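Note that one protein chain of the assembly has been removed; the remaining protein chains are unaltered in position.
Order as written gives the chain letters A and B; numbering starts at 1 within each chain.
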């Protein structure tokens, strides 16, 4: 199979940030995502009101440039204020043109 | 720890395809999977009736050969008709013989 290398960006945040985060994804031109409810706990930087309730885990397959732009937005507008984590991994997709 | 390199294949599709997709996994000899309900949106190729309802996210750890066979099946029988995305990543497992 002919595949293309892209990034999988995963964001875990308190549930109330869901729509705002999905808005950021759309704003950078991410062409698809999945979102699911998860339970989470950050043992050091936990804030009681945040990581006790349901969190949202958002996953999006995108190009590295858009992933970096999203990480930058998260670093500036989210990390200082909210219990948000984000990580990138490499994935291979078929029909890579759909995602960039 | 002694680990083996295998593939993690992730498939996200509309919920009604769940059992059919799990049948494809079994048919190629995938020895285990997880399935979970997620919300999804594909901003370009969305079809209203599809990515509005709950989607299913299926994950399976398999060898590269079986992963490629599944991507081929998806490309021929699913991608032209359904809003399905699939991506591969590298994982390391303990007891690799369980998965191949």
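A few notes on this one:
Everything below uses one rule, namely that a residue touches a chain if its C-beta (ideal position, glycine included) is under 8 Å from a C-beta of that chain, and two chains touch if they have at least 3 such contacts.
Computed from a predicted model, the values in this text were never measured in an experiment.
In the full complex, the hidden chain is touched by chain A at residues 10, 12, 36-45, 55, 57, 68, 71-72, 74-75, 79, 85-90. Along chain B, the points of touch with the absent chain fall at residues 1, 3, 6, 8, 22, 26, 30-36, 61, 89-95, 98.
By definition in this document, only the chains that are shown with their structure count from here on.
Distance between chain centres (mean CA atoms), chain A to chain B: 20 Å.
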